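Only one protein chain is missing; all other protein chains are in place.
This part shows chain A:
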Amino acid sequence: MIYAIMIYTAASYFTEVVIHYLSCRILGRRVPWPKLLLAALILDLLVSPMVYLGAAGQIFTFIPITILSYFLDMTALLFNLISIYLVIERNIAKTAIAGTFAYFIYYQTYLITFFFIPKQYALGSLENQCISITLLIIFTYFIGKIITKIDACSFIERCLKKKRYCVMAALIGFLLSGSPHILLIFSILHLDYNNTLAVVGLGLLFLSAAFFRYLTKNIIHDENEKAQQSIIAQQTAYIQNLEEIQKDVRLYRHDFKNMMSGMYLDIKEGKTEALERYMHNMLDEFDQSIGAKIQSANQMMNIEIIELKSLLMTKISQMHALNIPCHVEVLYPVRSCHMKLQDLLRCVGILTDNAIEAVKETRGDIDIILTAQNHQVVFLISNPISGEIDMNRISQKGYSTKGKGRGLGLYSYQEITQPYQNVSCAAFCKSGRFYQEIRIGGYHS
């Protein structure tokens, strides 16, 4: 009995490792191996003796064996989720989705290994467990690769966008993770059939893969539609901008004729000084009325990441509406950026919103400087400030110059940039302006 528990516990250790590893993969996180292995070990020592005693120890004889093993596995799953929450991702929704899916994948893979077990299956048999574990590890390795490839991480991110999706995904996860048991409960099949179980596992794995494909396809379709809409909106804004320039040019042309005739008179009369003044004013006026708009349109042309351009366009027109002068500089074409697009957009959004908020009260202008070079992209935004800013508190949760219930922006900005090894942030004050910089390096690590 003790011997069997030991074997089972040792075998389960790999189970926990596999589940944690898969969860990491699904979440797209990197957790140091020692931490992961240790967490799995602690969890294993806590859970597996209990599960083994529950399943094979015949303590709860009054419950039918199928329901009992379902119940036990779900308990194990719950503990796994807790550990995943603690070690990998401090987010309940993410943990629930990733953990259950990881568990499901693990379970099916494990069942498939039954194909290769020659004898009747038994939890406490050394031979059985060895075969199972070796195969499990090999399969898991490949499955991990596949998960990274199909970008499960961004799938979860998408699920999180809507509460309904999120709850649905978690529920499906829970259902799937218990699916072989559910089948067993409803049919009157017996646990002993190695091959039956394996076939069931394989079938479910394929089914879920197909389902996943269907789901992501739908979501991708939705997203494409949204992206297209935003492109249309952006282009409309762009055209509006051009039309405005056109209108200004037309107005200007009208004035120009008058000015020219005035200047012509001045020349004739030899009034060079008046002429100079006149021309100077004219140039200034040109810069103010049309020059600035042309300048900003020119600079925006260099942003070749459409979503980023569209975001900045929206923000700039927002500033226009609020009468905030804005100066944009994009020296080199911005083509790519080694950060997930949604994260980049969120960061840029937070920083611009903060600048707008700050300027709303103090009055002033906003500078946006985007420099792409050597695969490095630097986004810099600045606004004038009055008085001092406490640099240390700026990133604390809830810090804001505007009282309570605000200041979550910079906090989540930090949270977003945190996992990126190639991204560095800086904030500083210089000659009366407050600067925020995000620098995205060339290489993903």
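Note that in this section a residue touches a chain if its C-beta (ideal position, glycine included) is under 8 Å from a C-beta of that chain, and two chains touch if they have at least 3 such contacts; residues count from 1.
Everything below uses one rule, namely that contacts and distances are computed from a predicted model.
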Checklist entry - The complex has one chain missing from view, so what does its UniProt entry call it, picking from "Acetyl-coenzyme A carboxylase carboxyl transferase subunit beta", "Polar amino acid transport system permease protein", "Integral membrane protein" or "Stage 0 sporulation protein A homolog"? => result "Stage 0 sporulation protein A homolog"
Item to check | Absent-chain contact - pick from A:50, A:345 or A:380 | outcome: A:380
Checklist outcome for this item: Touch with the missing chain holds, among A:269, A:287 or A:361, for A:287
Item to check | Chain not shown, touching residues in chain A | outcome: 287, 291, 294-295, 298-299, 327, 329-331, 367, 369, 371, 373-374, 376, 378, 380, 390-395, 418, 420-421, 424-430, 437, 439, 441
